[in-house]
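Apart from one protein chain that is not included, each protein chain of the complex appears where it belongs.
Naming follows writing order (A, B, C, D and E), and every chain is counted from residue 1.
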Amino acid sequence: MSTVPLLDDDQLTPEAAAVFADIRAVRGTDTVNNFWRALAHDPVTLKRTWESLKQVMAPGALDPLTKEMLYVAVSVANSCEYCIRSHRAAARAKGMTDAQFMELLAVVGMASETNRLATGLQVPVDAAFGPESAVRERP
Amino acid sequence: MSTVPLLDDDQLTPEAAAVFADIRAVRGTDTVNNFWRALAHDPVTLKRTWESLKQVMAPGALDPLTKEMLYVAVSVANSCEYCIRSHRAAARAKGMTDAQFMELLAVVGMASETNRLATGLQVPVDAAFGPESAVRERP
Amino acid sequence: MSTVPLLDDDQLTPEAAAVFADIRAVRGTDTVNNFWRALAHDPVTLKRTWESLKQVMAPGALDPLTKEMLYVAVSVANSCEYCIRSHRAAARAKGMTDAQFMELLAVVGMASETNRLATGLQVPVDAAFGPESAVRERP
Amino acid sequence: MSTVPLLDDDQLTPEAAAVFADIRAVRGTDTVNNFWRALAHDPVTLKRTWESLKQVMAPGALDPLTKEMLYVAVSVANSCEYCIRSHRAAARAKGMTDAQFMELLAVVGMASETNRLATGLQVPVDAAFGPESAVRERP
Amino acid sequence: MSTVPLLDDDQLTPEAAAVFADIRAVRGTDTVNNFWRALAHDPVTLKRTWESLKQVMAPGALDPLTKEMLYVAVSVANSCEYCIRSHRAAARAKGMTDAQFMELLAVVGMASETNRLATGLQVPVDAAFGPESAVRERP
Partner (left out) sequence: MSTVPLLDDDQLTPEAAAVFADIRAVRGTDTVNNFWRALAHDPVTLKRTWESLKQVMAPGALDPLTKEMLYVAVSVANSCEYCIRSHRAAARAKGMTDAQFMELLAVVGMASETNRLATGLQVPVDAAFGPESAVRERP
């Protein structure tokens, strides 16, 4: 049971209804999942979150499947069951195989292990990793 | 300053020295970074961690670059500076561009935002995400 | 199902019963919620936790509603369902509206997003934020 | 040292420069802090994050100071030093006193303690907290 | 419902079956708990995880009960219900009393509270804690 009721289509404000229409159009399905039905109580946040998600998850320097897998990995690290399940479903719809999902989890687990070891050991950053910049300055 | 001194090559036990030799051989460089020099105080954990990392990060269902990017994403979610810097360097060595790194961070940020929204709203898992199984049972 | 049985009133030690009596008196209700019924297995921790909570949540420099909303926000960040639900109820009893709850979640989500971005970017603290002291020294 | 170089004003793309101009206009100061100078490597994320932050932190059902204090609390729970320092400064600029800051931290600490107790005890949600809805359905 | 089906004994690959046989032999019971039945979809990760767990949890500088209690404490901090329940059961099988479990939780709660206070206050490390090394260098 959510902390707010899930809104049906006939309970939406016009602004929320417009977001639902866009979700349906972009995803090519009539289904609008529960996350949006809970968030619809706050149409401004609903619209901002949906617009942001569309922008962030669109093809860019990374392909959509890689992005969904990153999303799943972060959701596991943040212990969000809803997000693990919904983005795993999205990743599978974009082609993630069962073997890829299991490998993804192995990486998440291994990273979490060495994250804690490095934190507990308080390992100083090697000169090779630290001061050099990731992005070369524009001329 | 680490919580344990970083060991130089001449301070290693034979078991730790063997791991360092393998790190150098696999990576094709003489450099052994600080994480391993701290972990070398416990040669059993050093060896287990290195063997596990080799196995987890090897090419498989996911390519090595995707795995490194997942590693970076989890390290950000777990707030491990050392791991962010060292695995970002590893990802760049495997071809991650600056634009890909920025997009990766955008996904990590967006996932963290919706993770918290879904948790705060306590959104129930949609039937479409929940009971269906990710891996079909073997016949 | 909790990891310890929830104690009924007739199962309490005298020290735990005294705490339950104070909870009822302070809150003006006969109900003692499950958190205290689980904690009652350790009467010393029960008493310390209740006394601390009374002190921390009393009116002070911050009003009680603001404190409850901070409590809810931290509980979301720490992924504690029980705490989200119980302190949301407490906040509502102190006047939190539905719109305030939704805005609270929007802030928690936004903060979590930029927390991860700042961590991933390893942004150095601006001089303006760092060395200046928050509390002026006593003369 | 950040993982990406902090961009100076003369290194910005036109889109990033427009965001910087808006930051200066909205905040009434010439200073643009380091977070935005790091994020400016990705002008699309820069713009989205700034626009979202403006919307989320604007006066609404909650006042701006309460929102900043919620932001600080979440940043502590997420262990983001940069965010703790920058949003504490913002909260102070909006009137947070030293005593309020100390009380805020006391609440964050207390919530984290009982969050872990409730999680370790796996306390089941009381009927009074669970199924009732936070937001009454629209007629 | 898990994200992958739990495998029965007759659904295992030969490699996974060998791990299950070892689990049964080491633990002296026919029961193989659900964690391993989910992980069995990835026999390589199954084997690595089981071998690592055996090594880490074996008697060494710390006794097995202390290790199980550390495991429970970390699982609470990481909000993993399955791990809290399974390792609490393991700790009880190794002699943890109910009073010890309650004290363990009190420590986890107290640590989480002061962790957040120290983080929010950004307390600088005392010279006495910082530069001195935990492990004396080998001659």
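Here, a contact is a pair of C-beta atoms (placed from the backbone, for glycine too) under 8 Å apart; a residue touches a chain by one contact, two chains touch by 3 or more.
Just so it is clear, the structure is predicted and the values come from calculations on it, not from any experiment.
**Student:** Counting the whole assembly, list the visible chains that the omitted chain makes contact with.
**Tutor:** Across the whole assembly, the hidden chain touches A, B, C, D, E.
**Student:** So which of A:40, A:62, A:89 or A:121 would be touching the chain we can't see?
**Tutor:** Touching the chain that is not displayed is residue A:121.
**Student:** Footprint of the hidden chain on chain A, which residues?
**Tutor:** Touching the chain left out of view, chain A contributes residues 72, 76-77, 79, 81, 84-85, 104-106, 108-110, 112-117, 119-122.
**Student:** Can you list, in ascending order, the chain C residues touching the missing chain?
**Tutor:** The list for chain C reads 1-5, 7, 11, 41, 44-45, 48, 52, 55-56, 130-131, 133-138.
**Student:** So that we can see where the missing chain sits, which residues of chain E does it touch?
**Tutor:** 1-4, 6, 31, 33-35, 38-39, 45, 49, 52-53, 56-57, 60-62, 66-67, 69-71, 73-78, 80-83, 85-89, 92, 97-104, 106-108, 110-126, 128-130, 134-136
FYI, only the chains that are shown with their structure count from here on.
**Student:** Would you say D-E or C-E is joined by more C-beta pairs in contact?
**Tutor:** Of the two interfaces, C-E and D-E, more C-beta pairs touch across D-E.
**Student:** Can you work out the rotation angle that lays chain B over chain D using Cα coordinates, in steps of 5 degrees?
**Tutor:** My answer is 120 degrees for the C-alpha fit.
**Student:** Quick one: point me to the chain whose Cα centre is farthest from that of chain C.
**Tutor:** Using the mean of the C-alpha atoms as each chain's centre, the farthest one from chain C is B.
**Student:** Let me check something: if the centre of a chain is the mean of its CA atoms, which chain is farthest from chain E?
**Tutor:** If we average the C-alpha coordinates per chain, D ends up farthest from chain E.
**Student:** Based only on mean CA positions, could you tell me how far chain C sits from chain D in angstrom?
**Tutor:** 19
**Student:** Using mean CA coordinates as chain centres, what's the gap between chain B and chain C in Å?
**Tutor:** 33
**Student:** Among all residues of chain A, which ones touch two or more of the remaining chains?
**Tutor:** Only 1, 3-4, 41, 45, 49, 52, 56, 78-80, 85, 88, 98-99, 101-103, 106, 130, 134-135 qualify.
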